[in-house]
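Every protein chain but one is kept in place in this view of the complex.
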Amino acid sequence: MKTLIIAISIITLVAIAIIPQIHFASAQLAQTQSAKQYINLRAEVWNEFFRMTTAAFTVGAIVSGTMIWLVWRFRESNPKNKAPTKWEHLEDPTAGSYEEEGH
Amino acid sequence: MGHDTAEWVFVAIVIAVLCYVGVDSWMVQKEVEDVPADAEVIKVTGQQWFWSFEHADGTKEISTLHVKKGHAYLFEIQSRDVMHSFNIPDWVVFEDAVPGHTNHAWFAPDQVGTYPIQCREYCGLLHYNMRGSLVVEDDNST
Partner (left out) sequence: MVLELQKPRPVWQIMFSTHHTDVGYLYLVFGIVFLFMGGVLAMIIRTHLFFPGQGVLVSDSATFNRIFTVHGLTMLFLFALPVANGIGNILVPIMVRYKDMAYPKLNAIAFWMNPVGAALLWLGFADTSWVSYAPYSVIRAPGPAADMFIFGMKILGISSILSSINFVVTIMKCKHPDLSLRRVPLFAWSMLTVSLMTIIAMPTYAAALIMMLTDRLGLSGFFNPFAGGDPIAYLHLFWFTFHPEVYIFLLPAIGMMYEIIPRFSRKPLYSQASGVFAFVMLGIIGFASWGHHMYSTGMDFTTKVVFMIGTLAAVPASGMHVFNFLATMWGGRIRFAAPMKFAVGGIALFFSAGAGGVLNSAMPLDFISHGTYWVVGHMHLFLIGTIGFGFVAMIYYMFPYITGRMYNEKWASAHFVLMFWGTVQTFFTQHLLGLEGMPRRVYDYPTEFTSWTQLNQISTIGAWMIGASFAIFLASLIYYSAKGKYANMDDPWGLGGKYYYPVAAKNPHGGHSGY
């Protein structure tokens, strides 16, 4: 599951990184065709904006999707979550640590 | 997957996205800061609380700016009192007017119409009403 999410996100990110480059290549080609043509400033900036929002919303969808799933899956009222976790056998479940830390 | 691997993968993805953001905005900024050589200079002066404009041929205008479609214009933005910010939202023209400095912005309108001009930096009492309009006209000379 986790690997799948990561794989999908990497593919998406590579895709959104490549698509604008195609746009740029074609924009550059169009530029050279007519010399008197000024670049369209507002189109450049707004295109940049929409590329950035695409990236932001893609990452946002992944993160908030993960978050909603986490909240749904690991709420204590979820039937799958009846059994106490292994950490709850400790006197203070939060005092334990995954890490082997030197004192 | 080890304990730290997930976090490293996550950080790597974040850094990849940021590199993309950085490179992309570097390229676009480079492109939009490149002022065309034949751009006509318009002096823009902000003061509390209106804009005045001076064309290259000496014509002066207050609050309403007339430009011609298909030409590039370079704004030399100055301020006479406090900080203002010259902004034509529809044409993505935006640069502060700082007293003692001359800042630059340019655009090349390709559409006829009337567009609002406004001040986007807080400049006191009537900041909200420091508005003007940009009129883009057809170029009849060609």
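We call the chains A and B, going by the order they appear; numbering starts again at 1 in every chain.
As a working rule, a residue touches a chain if its C-beta (ideal position, glycine included) is under 8 Å from a C-beta of that chain, and two chains touch if they have at least 3 such contacts.
This is a predicted model, so every value here is computed, not measured.
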Hidden partner chain, residues of chain A it touches: 44-46, 48-49, 52-53, 56, 59-60, 63-64, 66-67, 70-71, 74-76, 81, 84-85, 87-88, 90-99, 101-103
Those residues of chain B which, in the complete complex, touch the missing chain: 3-4, 6-7, 10-11, 14-15, 17-18, 21-22, 24-26, 28-30, 32-33, 48, 81-83, 85, 87, 89-90, 92-96, 98-104, 116, 118-129, 131
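Convention: only the chains that are shown with their structure count from here on.
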Footprint of chain A on chain B - complex, ascending: 1, 3, 6, 9, 13, 16-17, 20-21, 24-25, 27-28, 31-32, 34, 36, 72, 90-93, 106-108, 110
Chain A residues within the chain B interface of the complex: 2-3, 6, 9-10, 13, 16-17, 20, 24, 38-42, 44-48, 51-52, 55, 59, 98
